[in-house]
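Only one protein chain is missing from this complex, and each of the others stays in its spot.
We just call them A, B and C in the order they show up, numbering each chain from 1.
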Amino acid sequence: MIDKNAIIRVFHVHKRYGSKNALIDVTFDVAKNEFLFISGPNGAGKSSLLKLLYLAEGVSEGEILIDGINLSRISRKRIPLLRRKIGVIFQDFKLIPTKTVFENVALVLEVAGNKKHTIQKKVKRLLRAGGMEEKLDSYPAGLSSGEQQRVAFARAVAGDPKIILADEPTGSLDDESAGIILDILKKLHVLGTTVIIATHNKELIHTISARTIYLEKGRLKQDIPRTSKIISL
Amino acid sequence: MIDKNAIIRVFHVHKRYGSKNALIDVTFDVAKNEFLFISGPNGAGKSSLLKLLYLAEGVSEGEILIDGINLSRISRKRIPLLRRKIGVIFQDFKLIPTKTVFENVALVLEVAGNKKHTIQKKVKRLLRAGGMEEKLDSYPAGLSSGEQQRVAFARAVAGDPKIILADEPTGSLDDESAGIILDILKKLHVLGTTVIIATHNKELIHTISARTIYLEKGRLKQDIPRTSKIISL
Amino acid sequence: MLFFVKQAIQDILSNSFLYGVTVITIAFLILIVSAFGLFFLNVDDMICSWKKEVRMMVYLKKDINENQLFDLKRKIKGISGISNATFISRDEALKYLKEQMKRQSSLLDNLEKNPLPDAFEITISQSIANPEKIESIATRVEVFPQVEDVEYGQRWIGRFINIFNLFRLAGFTMSCLFLMATVFIVANTIRLVLYSKREELEIMRIVGASNIFIKAPFYIVGILEGAVGGVIGIAGLFIAFSFISSSMEQTASSCIINIRFFPLSISCGIIFCSIFVAWLGCYFSLRQFLKV
Partner (left out) sequence: MLFFVKQAIQDILSNSFLYGVTVITIAFLILIVSAFGLFFLNVDDMICSWKKEVRMMVYLKKDINENQLFDLKRKIKGISGISNATFISRDEALKYLKEQMKRQSSLLDNLEKNPLPDAFEITISQSIANPEKIESIATRVEVFPQVEDVEYGQRWIGRFINIFNLFRLAGFTMSCLFLMATVFIVANTIRLVLYSKREELEIMRIVGASNIFIKAPFYIVGILEGAVGGVIGIAGLFIAFSFISSSMEQTASSCIINIRFFPLSISCGIIFCSIFVAWLGCYFSLRQFLKV
């Protein structure tokens, strides 16, 4: 089972919220530079699984290793460093309402201690790619849902993370925008990023040939490798 | 132009946010008991249009009449009464985080002055229909996105509104749940409710044969009646 | 109504942090303001007890007959500001003086005859507080032909009355200031609480809640907060007061003044004030956040 190439290792993980079992005995590895879908119906545990990966919650049982670091044993000082390796697109965007679009994206770079000049250039480039150049100084409340999702996407990729965790990244996007976002994710994957997308959207899964993990009621039901697509979903 | 059967009349409506034109000269009528899609890409103005209809915002120019009442001239006391005729599913759910699922849905009925007994029965029935009977006492933060959307749906229909405004009502739902919700909406439509669904999801529009209004950059581009479906989208 | 109270209580339970903060803030402010009030209540007690000592001695010319005395007494009593006049004969006066001078009384033993005249002791109405008034009364008494001389108050009484009037002025100004500040701080705290619930308010409005439906629970919660905060504040003050007054009894056993707590009526009044302040806070905040 020891895979030297694994960047994420999830080992017999359980997650309980009170008496509710959100995840039950989930085990899988994610290789470096893999493109992975986590699929399953509503309430299957997709978001819960991602929350564990970006350290928003702790496991109830089991172990998770990211980049060789056991998340249960990581020292509090190193948590921010690890988080900077991970870019997250949240299902509910989680933009900071008191910061503008520009500031929201720039935050990730400021946090990592980048120079002001670099930040300016990079953030503008990213937002232009998402078609948000006119909205730089808008606050999230002044954006449509699709626009918010695009900002969330820009923020997730701004820090050049090793791992991108995307929770329903195209849920609020029209087909065109969704296509653009997916293209960028594919490009980042080609450049070496590990991409994990949680979605219940079967169409989305079909457009890209990639490994898919299928969750149901918190259990890992199927782990379909890249080649054998379409067959079982 | 005067259509006695119209429950909603939107007449040369403009909506500006600062210098941004979210809606430009939009005019259309919605007949009683119509099933209407409002379609268009991200940022087209779908949510903005719905906001005007449920009185969350005022028009910048033009007139909107709902059930014969001009929204620009309505007295402040009558606004709540009008709102109770309208059930809204918000794109971002807008559940009250400090109330449980049950309380969130019950709120609509309490507001309208229903008896406690009636409320209990009705809310439970609605949440059972959405598959949420186990989550009655959960808070919104303890729900998956799909579950939140189902609660939002239950709340929207709880008050037996004359008009249902649904902003991307299936955006967070898997296919099965989306089907259930759509079925309920269709049933309500058959029973006499006017249903307006804003969505960028073309698939959704294709599954139901209904009139579709197509917005683009704030302008009403197409108004496709029920019969001539599929042709132009 | 009962429904709203239930709503309110549920709201308090599920937002215990927010409401706890408000109650504590109110309690502390009530504590401060009423501590200050209590302080001035006791200072005022003292002033009153000293004011009772503001007396005037009217020394009479020698050889005045009973009739003249009676007449004079009537006239003196007629002057506004004088509440009483008692005749003190010269012999009485000497005895009294000797008593008063205690350690120094040996001085008086050397006297060959009583040098003191007959006199009236005049009591000044307590409402006359400032030395100017007392001075004017003195001059009015002095003009009577039978009067030799008027001696009034120990000098310090006049001075102290002035000082204590300043005390009172300062106390009154400060109390007003404190009260204003309290209203403001409580209103601000409630505003912050409402601020963090503004989305909730917005949702309720859009769901069709009438203004009264939205506001009623907040007012009920506000009144409860005011009541609980007020009671805690007064209770806290009482505990602090008990400590101080017991330690006072130790250090100042020889001291004649006894300090007291608010009577029940004022305590209740303060709690009502506290409720009113909380209500006012709700009122202003709700106006701000429920504009439309």
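Here is the rule we use: a contact is a pair of C-beta atoms (placed from the backbone, for glycine too) under 8 Å apart; a residue touches a chain by one contact, two chains touch by 3 or more.
What you see is a predicted model, and the numbers here were worked out from it, not measured in a lab.
Visitor: Using the touch definition from the header, name the shown chains in contact with the chain that isn't displayed.
Guide: A, C
Visitor: For the chain left out of this view, which of C:A8, C:L31, C:A85 or C:I275 touches it?
Guide: Of all options in C:A8, C:L31, C:A85 or C:I275, contact with the hidden chain holds for C:L31.
Visitor: Out of C:V150, C:I232 or C:I275, which touches the unshown chain?
Guide: C:V150
Visitor: Name every residue on chain A in touch with the hidden partner chain.
Guide: Those residues of chain A that touch the unshown chain are 54-56, 76-77, 80-81, 83-84, 86, 88, 94-99, 107-108, 110-112, 155, 159.
Visitor: Since one chain isn't shown, list which residues of chain C touch it in the complete complex.
Guide: On the chain C side, contact with the omitted chain comes from 17-18, 21, 24-25, 28-29, 31-32, 35-36, 39, 46, 103-104, 106-108, 110-112, 115-116, 130-132, 149-151, 154, 156, 159, 162-163, 165-166, 169-170, 173-174, 177-178, 181, 184-185, 188-189, 191-193, 195-196, 240, 243-244, 247-248, 251-252, 254-257, 259.
The rule is short, and it goes like this: only the chains that are shown with their structure count from here on.
Visitor: Draw the chains as points, connect those that touch, then say whether the picture is a line, ring, star, complete or other.
Guide: Its topology is that of a line.
Visitor: Could you say which chain's mean Cα position falls nearest to the mean Cα position of the entire protein shown?
Guide: When every chain is reduced to its C-alpha mean, the one closest to the whole-protein mean is B.
Visitor: In angstrom, rounded to a whole number, how far apart do the mean CA points of chain A and chain C lie?
Guide: Each chain reduced to its C-alpha mean, chain A and chain C end up 67 Å apart.
Visitor: How many angstrom lie between the CA centroids of chain B and chain C, rounded to a whole number?
Guide: Comparing mean C-alpha positions, chain C is 62 Å from chain B.
Visitor: Roughly how far is chain A from chain B, going centre to centre by Cα mean, in whole Å?
Guide: Whole-Å distance between the two chain centres: 30.
Visitor: Quick check on chain C: which residues sit in contact with 2+ other chains?
Guide: None at all.
Visitor: Please output the residue numbers of chain A that touch at least 2 other chains, ranges allowed.
Guide: Residues of chain A touching two or more partner chains: there are none.
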